[in-house]
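Entry: chain A
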Amino acid sequence: MRRLVLKALGAVLLSGGVAAAQEIRPAIVFDMGGRNDRSFNEAVHRGGQEFQRATGVAVAEFEVTAEPQREQALRNFARRGHSPIVAVGFAQRSALQTVAAEFPNINFVIMDSVVELPNVQSVLFREEQGSYLAGMMAAMASRSGRIGFVGGMDIPLIRKFACGYVQGARAVNPQIQVFQNMTGSTPAAWRDPVRGGELARSQIERGADVIFHAAGGTGTGVLQAAADAGRLGIGVDSNQNHLHPGRVLTSMLKRVDVATRLAFEQARAGQFRTGRTVLGLSEDGVGVAFDENNAALVTAEMRSRIDQARAEIVAGRVTVHDFMTNNSCPVQ
Partner candidate 1 sequence: MTSAAPPAIECRGITKRFGHVLANDAVDLVVHRGSIHGVIGENGAGKSTLMAILHGFYPADSGEILVDGRKVSIDDSADAARLGIEMVHQHFMLVEPFRVVENVMLGAEGGALLKHGEAEARAALKRLAEEYGLAVDPDARVEDLPVGARQRVEILKALYRGAEVLILDEPTGVLTPQEADDLFRVLRALRDEGKAIILITHKLREVMAVTDRVSVMRGGKMVAHRETSETSAAELGELMIGRRPAAAQRPAPSAPGPEILAVEDLRVRDNAGVERVRGVSLALHAGEILGIAGVAGNGQTELLEAVSGMRAPESGTVRLRGEPITGLDAAALRRLGLAHVPEDRLRHGLIPEFEACESAILGYHGDPAWRRFLGLVSGRKVEAHAARLMRENDVRPALPRLRSSLFSGGNQQKLILAREMEREPDVLLVGQPTRGVDIGGIEAIHERLRGWRRAGKAVLLVSVELDEILALSDRILVIFDGRIVGELPGGAADERRLGLLMAGAAA
Partner candidate 2 sequence: MEATLDLVVPILAATLRVAAPLILAALAGLFAERSGVVDVGLEGKMLFAAFAAAATAAVTGSAWAGLGAAILASSALALIHAFACVTLRGSQVVSGMAINVLAAGLSATLALAWFRQGGQTPPLTGAARFAPIPLPGAEWIAEVPLLGRLLVGVVGGHAMPVYVAFALVPLAAFVLWRTRFGLRLRACGENPGAVDAAGVSVARLRYAGVLIAGVLCGIAGAAISTAQGAQFSPEMTAGRGFIALAALIVANWKPWPVLWTCLGFGLLDAVAIRLQGVPVPGLGVPFPVQAIQALPYVLTVILLAGFVGRATAPRAAGVPYVKER
């Protein structure tokens, strides 16, 4: 029940902070995908919006379109006195390292990477744990014993998703076959839904009946193809269950929105925490989405096994291997 604790803590901060509310000017620098990418960046955006709605404090935003703009944008916000500034995505690490050192009095947050500076909060997620649950659900929902994974680009983060997914699936069905495809090697790989659809169809034609995507904009094509073929897709980052109600088994949630809101709330309460924060299942930082859109797909048994698995992972009885620890995955 730790997630409740987390939420309660947030609530306390929010209410308790009213009295001691600091004047803060939060800002977000999005990654290349842009604030409306329907997944990762959009979740951060949503977190900021929730904070803005709740407190009336305006959240400034900037979307980078070229590599050098990262540093430029962070510095721009810092110079104008924005704080805390959320840098979204691992690609911002070195830019943040530079700028955060320049502005020791400004607070920064980085998602998906670590910057060891006294004014930076580094937020990491245990994507493998969320993906593990997604994999379990996929294996339970699959009738063919074959499931699929479509990644955007073959980079460590995506391998981390894939590795957790396969582990979860194997935990349910050790014989299950998992097809894996990566979309491409150019930036277009993240925004090519037609190719995403083709990859999904190729997996479906090989018998896959549940397909998990971690491919940004390309993923909409994956979910579409799965829905068109009467199979199931699994969304990522944000809750994408609503995209094709009844055809999206679940979505692997990565609560960057919560992390963002929380960071702002801390700052407003004058309690901004720096250092490393790792959000996994136990912190409710990752998870799988259950809502009215997938209610019909989730059996009671499924639900209970997922809850059980979550409890075991939280309790440390089950360990999900993190690809990043040794750059390899024990299962294929």
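The rule we apply is simple: contacts are C-beta pairs under 8 Å (C-beta built on N, C-alpha and C of every residue); 3 or more make two chains touch, one makes a residue touch a chain; residues count from 1.
A word on the picks: all candidates are chains of the complex that A comes from, given by their letters.
Treat the numbers as computed from the prediction; the structure is a model and nothing was measured.
Evaluated over the candidates 1 or 2, chain A touches in this complex the candidate numbered 2. The touching residues of chain A, when paired with candidate 2 in their complex, are 34-38, 42, 154, 179-182, 184-186, 188, 191-195, 197-199, 201-202, 205-206, 217, 220-221, 224, 228, 243-244.
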